[in-house]
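Shown here: the complex without one of its protein chains, the others still in place.
Think of it as A and B in the order they're written, each chain with its own count starting at 1.
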Amino acid sequence: MAAYALRRLGQSLLVLALMSFLVFVGVYAIGNPIELLVNPEADDAERARAAQALGLDKPLLVQYGVFLLHAAKGDLGRSFVYNIPAIQLILQRLPATLELALTATVIAILIGIPLGLVAGLKPDSWIGRSIMAGSIVGFSLPTFWVGLVLIMVFSVQLGWLPPNGRGATVSLLGVPVSFLTLDGLRHLAMPALNLALLKLSLLIRLTRAGTRETVLQDYVKFARAKGLPMRRVVGVHVLKNIMIPIVTVIGLELGSVIAFAIVTESIFAWPGTGKLLIDSINQLDRPVIVAYLLVIVAIFIVINFVVDVLYSLLDPRVRIGSAAPAH
Amino acid sequence: MLRTIRIAAVALCASLIAFTAGARDREVTIGLQAAITSIDPHYHNLSPNNGMLQQIFEPLIRRDENMKLVPCLATSWKALDDLTWEFKLRKGVHFHDGSPFTAEDVAFTLKRVPNVPNSPSSFATFTKPIVDVKIVDPYTIVFKTATPHVLLPSDMAAVLIVSKKNGENATTEDYNSGKAAIGTGPYKFKEYVPNQRVVLTANYGYWGGEEPWDKVMFKILSNPAARVAALLSGDVQMIENVPTADLAQVRKDKRFHVVDKVSNRVIYVHMQQGSDQCPPGVTDKSGNPLAHNPFRDPRVRKALSIAINRDAIAQRIMEGQAVPAGQLLPDFFFGTSKKLKPPKYDPEAAKKLLAEAGYPNGFALTIYGPNNRYINDEKVAQAIAQFYSRIGIDAKVQTFPSSVYFTRASKLEFGYMLLGWGTESGEQGSSLRSLLATHDPKKGMGVTNRARYSNPKLDQLIEQAMETIDDSKREKLIQQAAELAMGDTALIPIHYEVSNWATAAAYRYTPRTDQYTLAMGLRPAR
Partner (left out) sequence: MRIAADRAPLEDGRAVRAESPWRRFAAEFAQSRLALLGLALLVLLAAVAIAAPWIAPQNPYDLAQLDVLDSRLPPGSESLAGKTYWLGTDDQGRDMLSAILFGLRISLTVGVASTVAALALGLALGLAAAYFGGWLDAAIMRIADIQLSFPAILIALILLAALGQGVGKIIVALVTVQWAYYARTVRSAALVERQKEYVEAAKVLALPEARIVFRHILPNCLPPLIVVATVQVAHAISLEATLSFLGLGLPITEPSLGLLIANGFQYLLSGKYWISFYPGIALLVTIMAINLVADQLRDVLNPRLKR
C-alpha cells in the first residue's frame, strides 16, 4: 500500500512537472505579456525594465528553471498583473468553485439515482422510457446553451432568479460559503443545476444499468421470493450492490465537474477559479495559469487516489497495488 | 401608560427607520468593468487603476471631465524658462492620517516612482524628464529638465502624491492592505479584494469640501451581461460601459438614467508600409503576393479610407456609442484641427482612386483585428470588410484575442490592422508622436508606429512642437502636423468611442472623456 502510494506520488510529480513545462512553452507561444502590461506609450528602456522586473528577459528554459527552484520551495510565483502570490489568488476563489461543483454533484445524486432506480426497475413502462429519453436529451444539451436558456426563462422572462454572480456569503469554518443564505441559494440555483445536468444524465444511465443487472441476480429473486417488501429489497440489496461503480464514477467525475465549471462560471459570471483561468489566459498572466493547473491537477490526483482506496474498501476483490483499477 | 409606551415605541421605530434609510442613502455601490490590479498608485500605469486611485490620492494638477488641466494639490505652475518649472502648492491640505501635505511629499513621490519593484508598467515615463528637484519652501517646489519638456504639467496630472511619512519603505503590499494607502483625496481606503471589490469611505475633512457619500463600494463586474443585470436588479446604483446590445433597453427604462460622452480613444487602422515588399494579408485575387506594397501609394490609402461608411458603423454596429473620426482626438482637444472632418463615404471615388493607382479590379485583403479589446472590435472589422467588398476588394477578417493580437501586431505580422489609441495627455501632439513619427523607440518617437509610416516633414513638425513651451504656438504646429498626416492618409481614423454610464434614476453622473468612473462625479439627482 505504501509503495503503491509512493509510486503514484512519483508519477504525479512527473505529470505536474511536464504539465507546467507545457504551459510555459504554451504561454510563450501565445504572446508576450509585456505587450499587454506595459503602457503603449512606453519607450524601449521602459519595456526592457518591465521585462526584467517580471523575469521575462531571460531565456525560456532559464525562466522555467527558476520557476522549478522556487516551486520546490513551495513558491509558485507572483501574478504578473497583481503582484500577489498566484496561489493566494487561486485559494481566494477556490471555495466558490468547490461550492458550485459540490452542489452540482449533490443535485445529480439526489435526482439521478432515484430516477435511475425507477428506470431500472420498470424498464418497459412509459415512465422508464421517458426517463431514458430525457437522459438522452440531457446528455445532448451543450452545457453553455442550457445556461443561456435557463437565464432566458428564469431571469429574463419570469424574473425569478438573478442571472449571474454569487450571492451573499457567510463564513463557515473560515471559508466563505453562499449556500447558507437565501440570496446565496437564489444565485446558486441556476449555475448548479446547469452544471449538474450532464452528470445527472450519466448517473441515471449508470444506476439504471446497475439496477437492471442486479434485479436479475439470484439473491434479489430470493429476497423477493421470501416476501420482503419491494422497498426493502431495493433499498438494501439493490442499492448496496450498485453503489460501488456509482461511487467510483461520482468521484472520478468530480474532477471533470470542476473543470467544466469553467463554462458555467463564464456564463453565470460566477467568481470562481474557472473565470480566473480564462481571465489569466487573456492577460497572459503565466504564474496564475501555471498555479491554477497545478492546483487542479493536484486535486485530481488526490481524488483519483481516494477513489482507488474507496474502491478497494468497497470491493474486496480489488487489491490495490497489484492490479490498480483501470482509471 | 401603555399608550405612551406604544407611542414612544412607534416614534422610536420611525426614527430608526428614518435613520437607517438616511444612512443607506449615503452609501452607493458602483459596478466597474475592468479589474483594479493594485492600490499602489505607482505600481501599474493602467487606466482603471489611475481612475480608482484618484479618489484616494491626488496629483499636483488634476484633469476635469473634459481632460482640461485644473489646479489640485498645486494652486499654480509656470515655466520659469525652457528647462525650469515652478509649482506653488496648496496650503492647509492634510493626509488621511492628519499629517500635513508639503513639498517634501512631492519630492518623496518623485523619488519613489521609478523604484517600485516588479512594476509591469511603471510611471517613470512621467518623471524621467525631471533631472533635479528643488524644495524652495514647504509650499514651493522647482523641477529642472534636461531638455525642454512641454508635457510636464500633463505628466504631473498622472503622478499621484503619496505621503512621505507613511510611504517610506512601503511596498505594493502595504498599499493593497491599506497600511500605506493614505492620500489627500476625498475618499479614504477601506478594503481591496483583487478582482472583486474596492471599498472607500468619506474623508470628512477633505480640503475641497465633503462628498455626499459615506461609503462607496466598487464591484468588479467584468461580464457585460452581469453588469447590466446588477443594475436592473438594483444591486448597484451605477455601472460603467453598458454594452451596446443592452443600451436601447436601459435607455427606455424610466428607472434608470444614461449619460454618455465621447472619449479620448480613437479606433484606427494602420497599414504597414515600411518597405515596398507586399505586406502580410495582401495578395492579388488568386492569392499571389502583389509586386509592390499598395499601402505605399497614398491614393490606395485614401480609397481604403473613403470606402468606409463611418456613419453606418457608428449607428448600426456601435448603436450610437461612437462618433465618426477624421483625426486622432475629438476636436475639442488641444492640438486638433477643425478642418479635419471625418472622410465622406464615397465608394465610387474609392473605386476610381484604386483604378488610378493601378488596381482597377482591386486586390485581396485580410483585415486583422482584436476580438476582446475595444467596443465591438470584431464587428467593426467585419463591417469594414463588407464595405471593401463593395469596391472590388476581396476582404477577409481575422481576429485574435488581445493576448495574441498585440504581440503579433508589434512583430509586424499584419498588413492591415485595426487598433485603438487613447491619448492620456489630452494633446494630439503626443498621439501623433507615438503613432506616426518615424519608428525610433530609443528616442521615444513612433513607439507604436506599427505602420512604419515615415514622413520627415511630419517628424520635423512634431519635434518642433515638442520643444515649443508656448501653448498657442505649439497648438498651431500640432494642427499643421495633423493636417499633413491626415491629408496623406497616414492612418485611417474610424471613430472615437463614446463611453457611457447608467445610474438609477435617483442619481446623476457627470460623464468624463477620460472614461474614469469616479465617486466624485456621482451626485443625488435633484
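In this text, a contact is a pair of C-beta atoms (placed from the backbone, for glycine too) under 8 Å apart; a residue touches a chain by one contact, two chains touch by 3 or more.
Since we're looking at a predicted model, the values are computed, not measured.
Trainee: So which of A:Y4, A:F21, A:F139 or A:F154 would be touching the chain we can't see?
Mentor: Final answer for the missing-chain contact: A:F139.
Trainee: Among A:A71, A:I109, A:A259 or A:V295, exactly one should touch the missing chain; which is it?
Mentor: Of the candidates A:A71, A:I109, A:A259 or A:V295, A:A259 is in touch with the missing chain.
Trainee: Could you tell which one of B:E58, B:E378, B:E424 or B:E497 touches the chain left off the display?
Mentor: Looking across B:E58, B:E378, B:E424 or B:E497, the contact with the absent chain belongs to B:E378.
Trainee: Of the residues B:Q196, B:S222, B:Q386 or B:N455, I need the one that contacts the missing chain.
Mentor: Within the whole complex, the residue contacting the unshown chain is B:Q386.
Trainee: Write down which of A:L6, A:L91, A:L148 or A:L172 is the residue touching the left-out chain.
Mentor: A:L148
Trainee: Going by the touch rule given at the top, which residues of chain B touch the chain that is not shown?
Mentor: 224-225, 228-229, 243, 245-246, 248-249, 309, 312-313, 316-317, 371-372, 378-379, 382-383, 385-386, 389-390, 395-401, 403-404
Trainee: With the missing chain put back, which residues of chain A would touch it? List them for me.
Mentor: So the residues of chain A touching the missing chain come out as 15, 22-23, 25-27, 29-30, 123-124, 133, 136-137, 139-145, 148-149, 151-152, 156, 163, 255-256, 258-260, 262-263, 266-267, 277-278, 281, 293, 296-297, 300, 304, 327.
FYI, only the chains that are shown with their structure count from here on.
Trainee: Roughly how far is chain A from chain B, going centre to centre by Cα mean, in whole Å?
Mentor: Distance between chain centres: 39 Å.
Trainee: Residues of chain A touching chain B in their complex?
Mentor: Touching chain B: residues 30-47, 49-50, 53-54, 78, 80-84, 89, 92, 155, 162-165, 266, 269, 271, 276, 279, 281-284 of chain A.
Trainee: Can you list the residues on chain B that touch chain A in the complex?
Mentor: Answer in residue numbers: 35, 37-38, 43-46, 117-122, 124-125, 172-173, 176, 193-196, 221-223, 225-226, 229-230, 233, 235, 372, 401-408, 410, 421, 424, 430, 434, 441-444, 447-448.
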